[in-house]
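Excluded from the complex is one protein chain; the other protein chains are retained at their positions.
Up next, subunit A:
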Amino acid sequence: MTGRRVIPLRWPAVVAVSVVGLVGLVAFTWPFFVTGDFARDHGNDAPWLFAVLLGLLAVVCLAEVTAGRLDAKTIAVLGVAAAAGGGLRLLSAGTAGLEPMFFVVIVAGRVLGPGVGFVSGALAVTTGALLTGGVGPWLPFQMICAGGIGLGAGLLPVRAGGRAERWVLAAYALVTGLAFGLFMNLWFWPFLGTNAPSGMGFVPGAPLSENLAHYGLFYLATSLGWDLPRGVLNAVLVLLAGPALLRVFRRGARRAAFGVPVVFDAPGSDLSTPASLTPAEPRR
């Protein structure tokens, strides 16, 4: 672990993130395990229901993770991550979803810990949507996915600053680039119903294996062409700019003096006192 948790994840936040992750998983994968009757009756409503539900839960989760623990500097760092994500989204708006945004989220999560990773992922997507005027039912799903990517980057078991970190992060960027598309298609795939290309559509009540096979074909035919370039682009960017960017973020985190104990601690105050006095960056 990095030992630099800008937003420490306490147990309520961990529980909240886990439950929201679970609900998110259900929101994406429900077509595979519901009964045929349910799918026929509610196939058209369920994506909207889940969009509203996930929007609410993502907001609750953000509130839980950040509850009372954001000082001005943390906000500044989160703002930079959100701005970088949003700015890259603006740049990539014309390039058919080749979103280099994730590599900033991955680096932020890696340097600043899973808590910031989650928040900055969700905020980067939100900022991008607000900038491009692209607020819609897909936003909650994207927030959960991008937040999860940042969170996972913070939890990767690699030593900070090591040689392996670069390659592990690049591999992570490739995998998450593919997985993002794999999950994000699922929110509208049941919508297509019989309208999907034959043999690739959602069949209500069909066995799991059949729907999985159909979805696999659908993914190969429509989505992989976008997801693979996105994953590769992010991985290459991490390889090229990763080490430098990690240093920039670590330097920023050190200048924001995260982890310096607060001296004038009033009794009953919940400002946690970190154990170590060492500056945030071990090297240099």
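Quick note on the criterion: a contact is a pair of C-beta atoms (placed from the backbone, for glycine too) under 8 Å apart; a residue touches a chain by one contact, two chains touch by 3 or more; residues count from 1.
In the analysis below, contacts and distances are computed from a predicted model.
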Which listed name, "Anti-sigma B factor RsbW", "Formate dehydrogenase, gamma subunit", "Bifunctional protein PyrR" or "Cobalt ABC transporter permease", is the one UniProt assigns to the chain that has been left out?
"Cobalt ABC transporter permease"
Using the touch definition from the top, which of A:Gly86, A:Gly117, A:Pro140 or A:Gly231 touches the missing chain?
A:Gly86
Looking beyond the chains shown, say which of A:Leu57, A:Ala153 or A:Leu169 touches the absent one.
A:Leu57
Since one chain has been left out of the picture, which residues of subunit A touch it in the full complex?
12, 15-16, 19-20, 22-23, 26, 30, 33-35, 37-38, 44, 48, 53, 56-57, 59-60, 62-64, 66-68, 70-73, 75-87, 90-91, 119, 123-124, 126-127, 129-136, 191-201, 214, 217, 221-222, 233, 236-237, 240-241, 244-245, 248-249, 251-252, 255-256, 268, 270
